[in-house]
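What follows is a single structure, and I will ask about it in a moment.
Removed from the display is one protein chain of the complex; every other protein chain stays in position.
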Amino acid sequence: MSEAPERSDAASEPESAPESGFFEQYSARALTAGVTVAAIVALLLGGWLFPDSIVGTFADVLTSENTLSAALRLSVPIAFAALGGIFSEKSGVINIGLEGLLIISAFTAIYVTDVTGGVWIGFGGGILASTLLALLFAVVTIEFRADQIIAGLAVWLIALGLAPFASQVIYGGPNTPTVPTPGAISVPVLAEIPFFGALFSASPSVYLLFLAVGLSWYVFERTTFGRWVRASGENPKALDTAGVSVARVRYAAVLLSGVLAGMGGSALSLDLGQFTGNGPTMVNGKGFIAIVAYLFGNYNPIGAFLSTMLFAGLDAMQTVLQLQGIGIPRQLIRITPFVVVIVVLALVGRTRIPEAAGEHYESGEE
Amino acid sequence: SGGPTGGTDTATDAPETGDGDSGGDSSGEETTTAEPTDDGPAANIGMVYATGGLGDGSFNDQAQQGALQAEEELGISFNEAQPDEVSQFSTFQQQFAGSTDPNYDLVCCIGFLQADALSDSAESYPEQNFMLVDSAVDAPNVNNYVFAEHEGSYLAGLMASLLTTQEFSAGAGSTAGDSTNVGFVGGVESDLIQKFEAGFVAGVQAGSDDVDVSTNYTGSFNDPAAGKEAATAMYNSGADIVYHAAGNTGTGVFQAAQEQEKFAIGVDRDQSITKPSYSDVILGSMVKRVDTAVYTSIQSVVEGNFEGGNTSELGLDQEGVALVYGDQLGSEIPQDVADQVATAREDIIAGDIDVPSSPQ
Amino acid sequence: MDTAVHLDGITKRFPGVVANDDVDLAVERGTVHALLGENGAGKTTLMNVLYGLYEPTSGQVFVDDAERRFDSPRDAIDAGIGMIHQHFMLVDPMTVTENITLGNEPKKWGGLAVDRAAAREAVVELSERYGFDVDPDARIEDVSVGEQQRVEILKALYRGADVLILDEPTAVLTPQEVEELFEVLEELTAQGKTIIFITHKLGEAMRAADEITVLRDGRNVGTVDAEGTTRENLAELMVGREVLLDVDRPPAETGDVVASVSDIVVEDDRGVRAVDEVSLEVREGEVFGIAGVDGNGQSELIEALTGLAAPEAGRIEFLNEDVTDASRRQRIESGMAYIPEDRQERGLVMDFDLVENGLLGSQHSPEFGPNGRIDWPATREHAESIIEEYDVRPPNPDSISESLSGGNQQKFIVGREFSRDPELVVAAHPTRGVDVGSIEFIHERLLELRKEGVAIVLISSKLEEVQGLSDRLAVMYEGEFIDVVDPAETTEEELGLLMAGERPDADAAQRSEQSVPQGDGADAATGGEHA
Partner (left out) sequence: MNVPDRVRAVLKRLAGASATERILISTAALVLSILVGAVLVLIAGRMTTCTASEAVYYFGTGFCYDPVVVFDRLFLGALGDPLSGGWSPDGQFSVTLRETTLLLFTGLSVALAFRAGIFNIGTQGQMVVGALATALGVLWVSPLVSGVVGTVLLVPFGVLVGAVFGGLYGAIPGLLKAYADANEVITTIMLNFIATGVTLYLVSGAFKDPESAANQTVPLPEYAQFPTLFFGGRQDFSLVALAFGVVAVGGLYYLLEHTAFGYDVRTSGIQPDAAEYGGVDAARTIVASLTLSGALGGIAGAMYVMMILGTFQTGLPDYGFDGITVSILAGNNPLGVGIAALLFGVLKSGTTVVQFATDVPPQLVGVLRGLIILFVAMPEFFRLVGKRVTDTGSKVVATDGGRPDGDSDE
């Protein structure tokens, strides 16, 4: 793949933006991105030359507008949670409770919508529930110095129990009834563009996601709060001695992660009009995949979004590939996204995490 | 607003329910609010549902329907258990079987996964009556009910095949006459679901040689998001009718149909009624009368003629499965289609059509 | 002259420790005031009180003659006080400008955005005013320690500090950088700023300060005029007794080569060549010293030697075997003892008790672990004997390492390593943070081992120590041995120049290339960046 190196720069831009750490991982990321792009190009080329081969099928699926719109839909909860995770972890609080935040908001959004009849009120309700749970997490980790990983795990477990519990109490089963869903919004003209039209004909949550990604990027790169969050995660003492309260910044960041994850969870259930609470619930690991996404995206909101799209794109492709009957057993096609994540991780290796992430900080502590 | 209501002991409050389409009409997984008479309920029934739980809008809810009907009509009382792991089946079966307060007259085991546990439980509690849905355990105290899902699915396939090859529009959906495929969304790969698939495919082929079936298994009976993606992908690749046998995952199929302005076919219950918000895209449902099975076996217990050791095979003939047309769209199905479907039904019952029960 | 800062009767207690005991301190505006004292004397604590990081147990703080109560550094900053900590409070991945303006960013668009142009402008303007040399756009992690320190000072100035506190600002600097710093301080006082700086180096205090306050055991034991005092006087105030640190070192009787390193290259974790083709040889009964300002590759060199870092190139031999690729465990087992630089990170498992820590490195040795089992009774005896022999306090093998004071931790490590019957001892800063009595003891033990024919590689940033103990002394600068000298014949000034990277004159260089200075008429050790 001789074209890989040339392309790697362009392709890695979003991820290696100002945040990226030392050279070594920059190059690993660039390499992976390069190889990915090269593979895609080779696939498209192959598909164009041999449209009837399996490669042709892949190429078809890849360039289909439907794949893009499916990927966008699948991205929504993951990407929102990933953005939330970035805020929290960059401030020094590792939030592996994202899964729980998604669950609690997914349920509450349906419940509130069901009770009030307003989809957007439900959306707000979901955000509120998630934010409250995040507040509990913040109090426990920041105030009571609880271990962040264990507390995050607890948040997940609590939500995993609480949402189906409430559904059972209220609706008599772990699954809620169906409520109305917000319709898709189609931007005139733009929606007609081949392939990229998918970006302009989507559920409101997709547009909200675009907005959230952009805003998050802006907050980190351009606002004082963003800088404080970064400093709080890298060297809280520097922030403290600069006269900014680390605890406050961390509270704000964790609550923000609650808000963002809440948007993801609400969007997840409201776009389907139902919460299903059996087993791992409808969230089914999306919160954990969000963590993968932002680590791979190197804590950059745009990088995290693109990583999510990579994963969601694979997921969308596996759905379509199943239909094409390409000879690979369905059960195995379904696990391709997970395999790809492992392979990618093995290639990229370690992510530079914020220096002080996971550590409790007490002002005045020597 | 909740909590206990009423001031007297006998005042029974209707359980607060979710919307009709949550399926269940119960306030909890366990209900003992039968009209109490002086000498107690006509019978005590234990319900052990399939994993997936109530509110799936299909299989479990349909089973519960039978119990509710029996509660109303026969004055029985029932207690429910929703296992979430296979290993809990035997626990619950035995809990019911071993209980003395009350003593359960019948334990209904819903779903084929309970078969293994039940063969042990039935042996351990020879005095206890059991009924099993979707599989057969050979024991003198068990009545089995299996369904010919492939027969009903054949009719669904035939209808889909006939409609997709013509210009048809009704409710919120429409078909394009030139499309040549339809879809099938399954839950977890298993023999049972493949039975649905096989019948459906056979029916589609009977309708027209040119129509293909795209198939997708989401790997879950409770993942509407995956169901939606699968169905959307099918609609986008030209299918305009998708049949699902995927429990609650099917909710996503309906939603995709609505968004894409295409059609779907429900399963297990008449989903145009249990999921009324999608009745404008549900052409029909392949109902599987689990409720009848449950009701009949309860009835036999109440009437004292439960025998055990039987396996009832419920097909089109026994009305154990059927294709029912959608509540809203049914009337718009072209008569010739309905006629052909009706004829096929007769032929199957008469044995003139042999429907395969596993994919070829 | 007016008083810029006045501390009155400050007492600060920590559980079990009185860090400051009724300390008074008055600092005149526009002067440099040095705070002198031994490790643990309470200097940092006192300044943290002034900076609002600690609330004093009792006592008052006056700034500009008004009493102040600081609840947080923010209050202190508002009162015009800035502090540059011993460990810099900088955010590594952020730029110089971002660090300087952190917490006080200029804003635009009604606070919705940081005005980055204005921030940069302010930083450039400020550094020009005081004649600082900093790159506003560089990331902290990419700039030198000296520059980081200037960033810290700018950070304080940016916040309008009139009083600047510097905690041991010279500890990490080369002599030249120290000089530059003192010039900066002069410039600052000339512009009316007040400086308080902490040090335990007498010379620096006398060189840079106008007044000097000495703390001992948390108490102010005297404030003197820098002009009218002597080193001896200060030393006595500091320690409370006369200090003499003279090592009695008999001539070496060297034997065979124990370890040799040839043309080794080691990269640090950033991929920079921290050790650039260095060679050395050490013989039985010889102490090979390595001097240098911290961060010039000494750590990486000994990590490679001891098997904790993999060299990129070069060869390491130990007891005539190539151990370049040998594991750490193999090296331990073949007789290499190592007193690590960082006792709390490496030398001890802080949560283990002394019994368990006594086993560290020997867990697979048949003596304590026959067949992979651990013989705890034998291990306990081992720990007890170290404790006894090295006077570790408290003498309780069950105490958790973390609860020991630094000096006692170090004594335990030294005891453990020496008890291995080593062929080679690599000792990195073996007396850092250790009290005077223990220093003597450790030095004696090192020399005893030397006498027994053990080879020793010694690294220390204390010049007296390496100079006093070594038979040959290499000076390391930027990853290379800039020279290898006979410590007995080299002055402190010469060493200082070498440490600062001033190359020896051509003759000396010549000499070092051909016949390298020898400890005792023995032969070649290599000094060499030439290879």
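Going by the order they are written in, the chains are A, B and C; count residues from 1 in each one.
Assume contacts are C-beta pairs under 8 Å (C-beta built on N, C-alpha and C of every residue); 3 or more make two chains touch, one makes a residue touch a chain.
Values in this document were obtained by computation on a predicted structure and should not be read as measured data.
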Left-out chain, listing which of the shown chains it touches: A, B, C
Full-complex contact with the absent chain, from B:Thr91, B:Ser179 or B:Ser312: B:Thr91
Touching residue (missing chain; options B:Gln82, B:Ser277 or B:Ser297): B:Gln82
Residue among A:Ile96, A:Val179, A:Val213 or A:Leu323 that touches the chain left out of view: A:Ile96
Residue, one of C:Phe70, C:Phe132 or C:Tyr338, that touches the chain absent here: C:Tyr338
Touch criterion as defined above, residue of A:Leu68, A:Ala82, A:Ala106 or A:Val140 at the omitted chain: A:Val140
Footprint left on chain B by the chain that the document does not show: 2-16, 27-30, 33, 51, 79, 81-83, 85-88, 90-92, 94-96, 98-99, 112-113, 115-116, 120, 124, 134-135, 188-192, 219
Positions on chain C contacted by the hidden chain, ascending: 308, 327-329, 331-333, 338, 340, 342, 345-352, 356, 359-361, 363-364, 369, 372-374, 376
Residues of chain A in contact with the chain not shown: 89, 94, 96, 140, 144-151, 153-162, 164-166, 168-170, 174, 277, 285, 288-289, 291-292, 295, 329, 331-332, 334-335, 338-339, 341-342, 345-347, 349-351, 353, 357-359
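The criterion applied here is as follows: only the chains that are shown with their structure count from here on.
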Averaged-CA centre spacing for the pair chain C and chain A, given as whole angstrom: 44
Chain centre separation in whole Å, for chain B relative to chain A (CA means): 35
Per-residue multi-chain contacts in chain C, two or more chains: none
Interface hub residues of chain A, defined as touching at least two other chains: none
Chain A-touching residues of chain C, taken from the complex the two chains share: 48, 51, 53-54, 72-74, 77, 83, 85, 89-94, 98-99, 102-105, 107, 111-114, 116, 155, 159, 270-271
Touching residues (chain side chain B, partner chain A) in the complex: 15, 17-29, 51-57, 61, 82, 84, 183, 189, 214-217, 219, 222-226, 228-230, 232-234, 236-237, 248, 251-252, 255, 259, 275, 277-278
Partner chain C, residues of chain A touching it in the complex: 19, 21-24, 222-224, 227-228, 230-231, 234-235, 237-245, 355, 363-364, 366
